[in-house]
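The structure under discussion appears below in the form of structure tokens.
Only a single protein chain was left out; the remaining protein chains are all shown in position.
And then chain A:
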């Protein structure tokens, strides 16, 4: 691998990292939010290293024209593989994980909870999918019964002509993705991977407050919403979705 090509590769990798972390929000499709400063720093270091190398090598070549072959400059061909992520980040960034991944995973287990605070007295009540799941399966007081709730997530169709409202959650990067799902009854199936806000009441199946209760919703309204900036967290519905 020639030294100029090495510098070029470093700069490309750095630019790729800077593009997804500094210029756009693309890095949130792959890693958690708190990685962003590290990615920006790495991008800067790589670009700097590449540029400095290019300048020094050019100067060095002029000075010690043909004194000796530098053994440092030998980098095996495997380094070219770095070109794939670099170019992918620069011009062909894959989308965030979605329905395909969620449909192949069992739902993430909920932490056992015995104390539940009373629900806020507003209707529809905004909730996260995890919160809804624990309320349905663990709250002995059955506070959720008859309440109209409002939740946002992506559409994951399942084989039997129905769909699940889904959120994909990551701890570190997309390789450790887990999903929370709420089955939705009523109405047509929206296209897969659409972000929607659903209002509805608990779909009565099994005993509420025990693990036999179905994590499901009888939908009243299903509305398309824009994708939130950070899609990999189980957050409350955006305020814009709540007011309508």
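Observations, loosely collected:
Please note the rule applied: contacts are C-beta pairs under 8 Å (C-beta built on N, C-alpha and C of every residue); 3 or more make two chains touch, one makes a residue touch a chain; residues count from 1.
Here is the rule we use: contacts and distances are computed from a predicted model.
One subunit of the complex is not drawn; among "MoxR-like ATPase", "Isoquinoline 1-oxidoreductase alpha subunit", "Membrane protein" or "Branched-chain amino acid ABC transporter permease", its UniProt record names it "Membrane protein".
If you put the hidden chain back, the residue from A:39, A:127, A:150 or A:219 that touches it is A:39.
Checked against the full complex, the candidates A:174, A:201, A:225 or A:238 give a single residue touching the omitted chain, namely A:174. Across the interface with the omitted chain, chain A contributes residues 1, 6, 9-10, 13, 17, 20, 27, 29-31, 35, 38-39, 41-42, 45-46, 49, 52-53, 56, 70-72, 75-82, 84-85, 88-89, 92-101, 104-106, 108-109, 111, 171-176, 178.
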